[in-house]
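This is the structure, below, for whatever I ask next.
With one protein chain held back, the other chains of the complex are shown just where they sit.
Order of writing sets the chain letters: A, B and C. Residues in each chain are counted from 1.
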Amino acid sequence: MKRKGIGYASIFYGTGYGNGFPDESRATAELTKEGQIIISVGVSEVGQGGLSVMEQIAVETLKIKKDLIKLQYNNTSKMRDSGTAAASRQTYNTGNAVLDACRKLKDNMNKVKTNKNLENLYVQMKDCNIDTKTEGYFKATTSEVDLETGQGAPYWPYTFGVQKATVEVDDETGKVDIIEVTSAFDAGKIVNPITAQGQIIGGSTMGIGYAIMEEVNLNQGDIQNKNFSDYIIPTSKDIPKYHTYFIEDVEETGPYGAKGLGEPAMLPMAPAIINAIYDAIGVRIYEYPATCDRILLAIKNKNK
Amino acid sequence: MIINGKSYTKKIDPLLRLIDFIRDEAKLKGTKEGCGEGECGACTVIIDGRAVNSCLVLAASVNGKEITTIEGVSQGKLHPIQEAFIEVGAVQCGYCTPGMILSTKALLDKNIDATEEEIKESISGNLCRCTGYQIMIEGIKKAQDKLKKR
Amino acid sequence: MHVKAVGEGFIRPDIYEKVQGKAKYPDDIEMEGMLYAGVKRSTIPYGRVLKTNIDEIRQMEGVICVIDYTMIPGAKCHGVILKDIPILVQDIVKRVGDCILLIVAKDKVSLKKALDQVEVEYDVYQGVFTIEDALKEGAPILGDKSNILYDIKVKTGDIEAGFKEADYIAENCYHTQMTDHAFLQTETAVAHYDDEGVLTVHVATQYPHYDREEVARCLNIQEDEVKIINETIGGAFGGREDINPQCHAALATFITKKPVKVVYSREESTISRSKRHPMEMFYKTGVKKDGKLCALKVRIYGDTGAYASWGMNVLRKAAIHATGPYVIPNVDIEAKAVYTNNPYCGAMRGFGAAQVPLAYESQMDILAEKLTMHPLKFRYMNAFDVGSQTATGQKLKSSIGIKKCIEKIADVNQMEL
Partner (left out) sequence: MDFYQPLCINEVKDLLVQSKFNKLLAGGTDLVLDIKRGKINPEVIIDINRIEALKDIREDHHEISIGSMVCFSQLKDNSLMNQYFHSIVLSASHMGSPQIRNMATIGGNIINKASAADIIPCLISLNAVLVLESKDSIRYINLETYFQNEDWIRKDEILTKIIISKKNVLSGYNKLGKRNSLAIARINVAVSFMIEDKIIKHMSICLGAVGRYPFRVKELEEKAIGKTVDYLFSEEPLEILEQQVYKSIKGRSSMPFKKEAIKGVYKNAVMSSGVMK
């Protein structure tokens, strides 16, 4: 019989390298004589939407049209080091570096009075010996924790998330289907609601895999499931209906109040599912993945 | 064989897979290899109106057939499916996208009124690790509206 | 001029090429006279390489050259923190998948034939594959001096007094598994010399400047003599932080002076890269009748596999996040990263903070049930707020939205907190 259950989970996530590690991002903003703005920044577009975030921060800061901005982001000989696209740090760290570069450029641009044509502006700035290229820099503030007591301020800022999962468990086969998921996340100001929602839904789906499907099987250190036929990840038929809400609790040190989101997006899903399974069948699973095998045998043991 | 309306004639190794013919001989790089065993759908192409995994097809076997790859979907201008994917933001890393669009096209060419269940079914052979599918499904619904209005 | 951008659903700039199949991933690059390279990987988890048939492979048709560790001009190992992962092994292999020989061939077919023909003779050692075995006395030592890569404690308050105050205690053991990033685009790199003689590596990476540093170290050249072009990236999730084909492609080009491509199959992709740490988590949580958490004792062991990668940072992150987003006055946490001969573990989305929620959020539900309190309400009562102090003694200054998130979930479910 299929039984319905509801589960909740909340998480927090300290973004950035943390622990006092030099967490730096650099970027440059340059007005060219063709009247274009080149933002040169080492943001790796891994799919998360990093390019769009940098572009939006630049547009907002420089108050110019998107089409006039060109991102230069993939050549180490031409761009500054902005650190890893990891630790959910690109929006916060590199976004701050882009903001810094753009603010400086905007200040320089404001030093000369001209009509709105950027080509003229370039000529005038050059005439007045004003820099048309500015450097942006940001370093996150954290401190190293003591290894014996853990005391310190290891991360900043923190992102938060809460999810509610509704599942259906077949108590005769152990099969779990995720029916509906409601998410509320605080990642500060959301720079792009479309890509941000993409992170939540994509992250949650990875969380579903983590909770009920995925596992690297080893035999004496040798991976037994090296292919997609045996390393199982969710398909379009394994996903619930997602509802996503953002609580935009502005972070004052973030670019326009933004914090990181990529990783926290996947965290609450799996425990919410585990709690929902318990709610459905009264059996608690203490390990991932909660496969039908584990669930059915746990039911069997409980009934003994 | 005919790929996107263009005819290719070549003597090939009978064991050459269709994906290798498309990428290495026809030089059409939009078709992606994700797993090489028909599990991920990144290499999906349309043959005679049906979506198939080009990594499981021998090129020699489809001699003379009509094949559509992602390059053949937008000839001149974007296809409504592509427009819809752009508008809703149905793409992240983009590696599954060509295959996803071809599976969608194979569905909508046959059944423009496909239900949400049918949509989910039609892309259920295309793995996506980034998006969680939901926004793609919204994109496909939007594409249905666009195609109906044409 | 009024321009609004932040907060708007801008169309992402990379999407146009992606929907048309025009986005260029590393494997889409072809170059005149390009060679193919690949590595022979160890099939045993622990042992010493005694000999290989390298000379025989060198004579094979279509093989341009076969490279072993002696031919690496610079650093023989790479690593995000410790430089411990062999680019090509000198003698000791510590996991299935360690790189032994790098073969450069004129085409894919010759490369595959050559890789299939490689024979490696090993002195096979007894490996360790569980945390328990790795911590036993007499276990083979895989790290510097012990099998513990990292050990961190987080302590605040008085743990014994905390549990004395508790009306309910939940004590359980949790386990999370090893997982894989499973992104769709397998690792691929193309190296060549550009028109200005700069060694250029096209790759899909999370951190191009780090790749540049490692390639330069490996070839013993200056960083400005290397250029990394970050092509379109087919998913990452932490799996493209450690070096994989970058140094091999660069080394092959450095030696042959020709463009070289390294493409991983799905199997090689899975074998080669880091994994998410499996963790054993022992949790004891105490709560008072009024619903306030009062004590938490945690022991975490993470299987970090054969190499360090981000192991210390992952376990640190686990320890620091082990409380969940809750105020707990008395805390005693310890987390250890333990070496084994399993695949090495490193970064994956969530990075240590993905494992502990299974434990702390299960504990929360178990305690809520004992208190006969709604699980959401129980979380709300204990959640961080501006001014709260974490277990590391960090005072939370701003943007602490957890309570607002709980309120939102309660609100859409028409629930009172």
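We adopt the following convention: contacts are C-beta pairs under 8 Å (C-beta built on N, C-alpha and C of every residue); 3 or more make two chains touch, one makes a residue touch a chain.
Since this is a predicted model, take the numbers as computed values, not measurements.
Every shown chain touched by the omitted chain in the complete complex is listed here: A, B. Of A:N74, A:S236, A:T253 or A:N275, it is A:S236 that touches the chain left out of the display.
Touching residues on chain B toward the chain that is not drawn are 13-15, 17, 36-39, 41, 44, 50-53, 55-58, 60-61, 63, 103, 106, 121-122, 124-127. On the side of chain A, touch with the chain left out of the figure occurs at residues 170-175, 177, 213, 228-229, 232, 234-238, 291-293, 296-297, 300.
In this section, only the chains that are shown with their structure count from here on.
Distance between chain A and chain B, defined via averaged C-alpha coordinates, is recorded as 28 Å.
Spacing of chain A relative to chain C, judged by their CA centroids, is 16 angstrom. Counting partner chains per residue, chain A has residues 46-47, 49, 194-195, 203, 206, 227-228, 233 touching two or more of them.
For chain C, residues touching at least two other chains, in rising order: 9, 11-12, 14, 182, 232-237, 266.
Residue ranges on chain C touching chain A, taken from their complex, read 1-14, 43, 45-46, 95-96, 127, 129, 151-156, 172-180, 182, 198, 205-212, 224, 226-238, 240-241, 266-267, 270-271, 275, 306, 313, 316-317, 319-321, 324-325, 333, 340-343, 347, 349-351, 353-354, 357-358, 360-362, 365-366, 375-376, 379, 383-384, 391-394, 396, 398-402, 404-406, 408-409, 412-413.
The touching residues of chain A, counted against chain C in their complex, run 7-14, 17-19, 42, 44-47, 49, 51-52, 55-60, 63-66, 71, 73-77, 81, 83-87, 116, 145, 147-155, 157-158, 160-164, 182, 184-186, 188-195, 203, 206, 209-210, 214-216, 218, 220-223, 225-228, 231, 233, 243, 245, 247-259, 262-264, 266-268, 270-272, 274-275, 278, 284, 286-289.
On the side of chain B, the complex with chain A involves touching residues 34-35, 37, 39-40, 88-89, 92-94, 120-121, 123-137.
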